[in-house]
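Just passing along the structure, written as structure tokens.
Removed from the display is one protein chain of the complex; every other protein chain stays in position.
Then we have chain A:
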Amino acid sequence: MDTSISINKLSKTYGKTAVLKEVDLQVAGGEIFGLIGPSGSGKTTLVKMIVGIDSPSGGMVEVLGKQVPNLSLLQDIGYMAQSDALYPELTGRENLRFFASLYKMNQAVLKERLAYAADLVQLTDELGKKVAAYSGGMKRRLSLAIALVHDPQILILDEPTVGIDPELRLSIWNELMLLKRQQGKTIIVTTHVMDEAEKCDRIAMVREGGILATGTPDELKAAYGAVDLEGVFLQAGRGAQ
């Protein structure tokens, strides 16, 4: 597969603290790529810069061969932020429809996509409720529906399954794998849960603004002689110090 996302010596500093340190990363088209790392390691900062809603202090990001930020590129990216960015005064349907109408889509397709996205996250029956009355998990699901409502080629999901019960979590993962397999979508997922990392095609271990190791879960386990990814993480962390 050709390269979908290419990150080159990407750095970000806030004041004097370096949050990302010359990160290099290649994500192939049609793979599920996991960014795994503890809280505060720089995952959110990294994905925001892939989307183009935060500007790098150094280096650059290319998505689908175009340099970020690029307005037309945003039509091809579905972004789910770590904190739910929703309008509590509006209903779930109004939120979903509002975000959908910001993309190029004709009315018939839009209607279809609204139904599909709501169904995928099992929110169809709750769409009439105001978001203020949603639980944390429901908000998370609505955010995910918004991220894929316009059928983007690339999905960037920042901790998508936090606060979602295990059963729904499993069905969301199955759907993500289906999207990858059937439609060749590229999916970037950040998580700090190791069992989710196992489901990714490839993962990058992020720590303190740098990438410790990249590879398939099995490659990494073999390389570090660990039985699970938790072990890989500890090994890789020791090696870096």
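List of remarks:
Note that a residue touches a chain if its C-beta (ideal position, glycine included) is under 8 Å from a C-beta of that chain, and two chains touch if they have at least 3 such contacts; residues count from 1.
Convention: contacts and distances are computed from a predicted model.
The subunit not displayed here is recorded in UniProt as "ABC transporter permease", chosen from "Tryptophan synthase alpha chain", "ABC transporter permease", "Cytochrome-c peroxidase" or "Acyl-CoA dehydrogenase family protein". Within the whole complex, the absent chain has one touching residue among A:86, A:114 or A:197, and that is A:86. The omitted chain makes contact with just one of the residues A:60, A:102 or A:115: A:102. Contact between chain A and the unshown chain involves residues 48, 51-55, 69-72, 74-75, 77, 79, 81, 83-87, 89-90, 94, 98-99, 101-104.
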